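Okay, here's the structure, questions in a sec.
Only one protein chain is missing from this complex, and each of the others stays in its spot.
Moving on to chain A:
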Amino acid sequence: MTEEVISNGLTQNSSGGSNPTPMKKKRNLPGNPDPEAEVIALSPKTLMATNRFLCEICGKGFQRDQNLQLHRRGHNLPWKLKQRTSKEVRKRVYVCPEKTCVHNHPSRALGDLTGIKKHFCRKHGEKKWKCEKCSKRYAVQSDWKAHSKTCGTREYKCDCGTIFSRRDSFITHRAFCDALAEETARVKAASNINNAAAGNINYHFMGAPVGSSMAQHFSSIFKPTISANDDSGDPMRRLSLWMGQGSQGHDLISNNLPEIHQIGPVSSSAIYGDPLVSSSNPPPSNYPSNWDFGNKLSSNNVEEITSTTHPLTNVKDVGNQVLSVPSLFSTQHYSHQTPSSNMSATALLQKAAEMGATTTDPSFLGSFGLKNINNQIQDGNKYCGLYGANSIASGLGSDVESSVHDLSALNQFQMYPSKRRHIQNEDGTGGGQTRDFLGVGIQSICHPSSINGWI
């Protein structure tokens, strides 16, 4: 498979090896060119020149090859000069002229001339265009335009229900929000329970599809809600992508969108209250109720939170709990991260940004700590209830299972982190949406019904 051959150092150790299933042929991701392609290195001057494509008949210059071809037709060439030469059949890829750049090397060349131009401009060019509202600077005018359209229109919604128009205050709030504290408590509670090998209990927690837990987790990290301008035409599609399912996802989502709007008041007075508790109907719990969140924690041993009835009851609360359960998986994932493991929340968050632009890009799922998913499936540990036949999720289990195998196929693809400051989508797509990892428009609170399905 060509993909394997050209995957670079960053993901090499994660490709192939632990993955027993056959890989599907996928479209190459930006910066992983077809090894058969012709590598073209243009100088900065040539790259930035606006009229690279010259007509051999009259010498007129054009910005794009398509324009040139259109022009050439006008010369009424009598024979096959009109046709593409065989040279055209060979795909071209371009390297960045900036020596210190990752894309300077042929193995990381970009396949699109416009793409490499934009990349060069964005990363190595002068940022002449500045947003009035937030002072953010851009080197590419189209990026600036795209940003200006959405700047200030986004809203950020915390799990607790509060909405923010400012990202920085959202981030700060999130760090102190009780919803964060509870999520991790539930994760810990779940992990402790699972460790105690209480088989039935697994399903209550793990029935949520992997996708939704990923989605939820990212929604709990700084994604904006769909803004009024967001032409999300496909919030469904995006969410189902996150959930790794097909139509199943749609049904679940549509069942739940109405619920979202009922979750949590917007007023700040509710911020620190616990909206989850106020609207839940705690069913009887099987779990020990002696958990004392405050006391058990110390700055050295945050890992040791034990279970409590409080978060557990919320888990069972259809309307609101989903806010926390899914993060169970991902937070669990993080708590096992070592500093050297670079497919951590950082990379995950960055992938989330790309989600916004490339809604059908399945690579996102692949990047999501897939190693762990694989390991867990293979280890047959607590998570296997999620993928196995005994998942209570209505039909989700099998869907997830198959999609997980698909995900494993994607594991090797190169992911590009999008940086917050010098943020650009290196393959030239996506415009302003990938400026930061808030690019995902979906508020994936839309999975309460998934819990409905298995409770």
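Here is the rule we go by: contacts are C-beta pairs under 8 Å (C-beta built on N, C-alpha and C of every residue); 3 or more make two chains touch, one makes a residue touch a chain; residues count from 1.
Basically, contacts and distances are computed from a predicted model.
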"Protein FMC1 homolog", "Protein SHORT-ROOT-like", "Transcription factor IIIB 50 kDa subunit" or "Guanine nucleotide-binding protein subunit gamma" - which is the UniProt name of the missing chain: "Protein SHORT-ROOT-like"
Candidates A:Arg73, A:Lys91 or A:Lys133 - the one touching the absent chain: A:Lys133
Candidate in contact with the missing chain, chosen from A:Arg72, A:His147 or A:His173: A:His173
Residues in chain A touching the chain absent from view: 130, 133-137, 166, 168-169, 171-176, 180-181, 184, 220-222, 268, 271-272, 294, 297-299, 302, 331, 334-335, 337, 339, 342, 344-350, 417-421, 436-437
